[in-house]
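The complex appears here without one of its protein chains, the remainder shown in place.
Read from first to last, the chains carry the letters A and B; within each, the first residue is number 1.
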Amino acid sequence: MPAEKEKRIGVFICHCGKNIAGGLNIRDLVESSKQVKGVSFVAENKFSCSEDGQQDIQKAIHEQKLDRVVVAACSPSLHLMTFQRCGEKAGIEPQFVDLVDIRKWTMHGSPQKTNPEEAFEQSKSLIELAVKRMRLKRLIPMAEIKAEHSILVIGGGVAGLEAGLDLADKGYNVYIVERLPTIGGKMALLYKVFPTNDCAPCILAPKTAYANIHPHITLLTNSEVKSVSGHVGNFNVNILQNPRYVDLDKCTGCGECVEKCPIKVKDEVFSAGLGERKAIYIPYDQSIPKKAVIDAENCLYFQKGVCRLCEKQCPTDAINFDQKANSVEIKVGAIIAATGFDEYDPSPKSEYGYGRYSNVITQFQLARLLDIDGPTNGQLLRPSDGKEPKRIVMIQCVGSRDEKANPYCSNICCMYALKHAQIIKEMVLPKAEIFICFIDMRTVGKGFEEYYRRTRELGVLFIRARPSEIVQNTETKNLSMKVDDPEIGRLLKLDADLVVLSCATVPSSGTQELSQILGVKLDGYGFFKEMHPKLRPVETNVRGIYICGSAQGPKDIPDSIVQAKAAASCADSELRKSKIKIPQSLVRTSQLKKGDK
Amino acid sequence: MKLSELGPEFKTEVMSHKEAEGLNLCFACGTCTAGCPIHEIFYEYDPRKLAKMVKLGMREEVLASPYIWYCTTCRNCEQRCPQNVKFFDILNVLKNMAAKEGYAPHSWIEQTKQIMKNGIIFSITEELKEKRRALSLPALKYNGERAKKILKLTGIDKVKDQGKA
Partner (left out) sequence: MEEVYVEEFMSPGCVGCPAVKKMLEELKGEFGDQLTVEEVDITVDTTRASQYGVMSVPAIAINGILKFIDVPKKEDLRDALLEEINREE
């Protein structure tokens, strides 16, 4: 066996100003690194990533004839690319440049910060390991593949639509998959949106309508992603189209079938449980596509084999009871997950009585009640007796900022509570008294503080405290609660006709399953986890899969739009070169089934 | 009140007890106070306010306060606390500190003395025994020895009498 060619490895230790140099002895680390097998050069840089630092590394590569480089500095997710590009410029294959994070043990504020001795020992062994890894490393065979010029967007809410439209306008073929029978997502059901109080469906309609007719967009409603295989540039996606029992091409959305249908059921999705719909229904007037859909679970024909009134009524013969679930296979180059959020179900907070007291509702339910096209046509009536409430109490942070439910701030609740208070005061019940019980009022955003001011101007009262529990009068169904107002130092007994809970924003149901299908990690709260919370907010651990909107964490519409555009931009950057380089193993493993070799 | 005259070490001392570790997490939402049955009667007893007073280092005012002894131990405060602050446990720490420094109220000392003596706060009088006989209830056979033993172990007999009611 011939002696292997001697590797010449350079080790560069970064001071990162005082971030590293202040937490361990750099000189000792330089000396110990010189002793490692294969190392032929060691240097220290004040800031390795700076222009000077990079020039020093490149100079050393030339002068010392280095063929491998290990930089000991900060996290690879932050700077590996920087040093690989730096090495490449000096003639070293990027794969032979590695970065190890020694800063985590030395920098103030790092959770792993430790004492200088420990930091030295840890860094020393990390460098030894990295040098050995680089010494033995062989080149990863790369494959050049043809990238599909198409994109899958999962979720037809405002974020998904924005990302999809952006990419479709750039010429990509976009598939938008939506679980519900209509696109539009939560935004379509919000009535008005802060901070402008625009009509939500009106400002959403240009996007939904455009998506509906865009030559490069295919809408797949009533559909779910069942499996994904492959890799960036070449994902194979299996989509299950659930039967609608209505022929989309024939249905004109006239609604005659809906009128004739004898079955009325509670509409949990589009009226938040406060209104009714028929077993065959059109979700709402601005639904896209505006076509009927049969809910088989409640349809008389599917349950008892009788009726078929809709079929008889339909002027275009669009009803098709024989429709079956349809499996669709598509190939896409990239995937954008925009699966949005659900409102937290506050039943576990039993002290507030949601589910037991009919006049305790959630803010999403209130939005449906206030909506002119909602279940009460915009009249605000108490669920218990249909009377107008005279005093309304809103409770903030229900299930948010709560170690026993969701520890995070849900971001949008302060603003939507203000929005609903404004709508009630300005348009619905100007005489109603409104109290908002809050912990902190967070109105951060362009035009948001002015919005808060406007709400105060309208006479809404704010109490910097929360009630501990709500008690219902069993006869009148009125509600009462005690709040300790710190400004006057007294316990206030609040009697209310209606209580509205500002509930947390939680990942939409099915996020967990989808994360497994996509192989994308979730964060501790069940939202999709981004590659880096600040610098790479829409990329994920899987190359070619991006996230945007509330699927990544609670956020409002402007932020969702920004993220959607960012995700679209990332997908475009990856796919606009028609050929992309990826590790060959990625091609191979994705063709193999798990367990095969 | 001057901040410079207060003692920040008070908070450190309270929080050195494991059960009081969560004190810093309190963001003063007032859910505890709103649900407190004592606060409803004595507004001076205010868990939210007490938590802040400890954090600011208002040692004398907290420990000498007669109100910290009013807690009914219903634990509503910690049941409802969104930040999982164990206010009931924190109050116990405060009461122990107060007792050590001679702030335990006279009535409380008297009650303990009674238990130390008889093993029970309310003595079993002849009248009570007669009542029970009339209702054909079995005679009380209460032996307070175990209660006395346990109390002795806690060192409660060494608590100084504040001398005030």
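As a working rule, a contact is a pair of C-beta atoms (placed from the backbone, for glycine too) under 8 Å apart; a residue touches a chain by one contact, two chains touch by 3 or more.
Model, not experiment: these values are computed from the prediction.
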Contact list for the unshown chain, restricted to visible chains: A
Touching the absent chain when the full complex is considered, from A:N115, A:T252 or A:N541: A:N541
From A:P141, A:G355 or A:P430, residue that would touch the chain that is not displayed: A:P141
Hidden partner chain, touching residue among A:R85, A:K324 or A:K521: A:K521
Options A:A21, A:L80 or A:I463, residue touching the unrepresented chain: A:L80
Hidden partner chain, residues of subunit A it touches: 1-2, 4-5, 76-77, 80, 95, 129, 132-133, 136-141, 231, 519, 521, 531, 541-543, 582-586, 589-590, 592, 594-595, 597
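To be clear about the criterion, only the chains that are shown with their structure count from here on.
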Geometric centre distance via CA averages, subunit B-subunit A, whole Å: 47
Contact set on subunit A toward subunit B in their complex: 351, 397, 401-405, 439-440, 464-469, 481-484, 486, 489-491
Residue ranges of subunit B touching subunit A (in the complex, touch as defined): 25, 27-36, 39-40, 43, 46, 48, 76, 80, 82-84
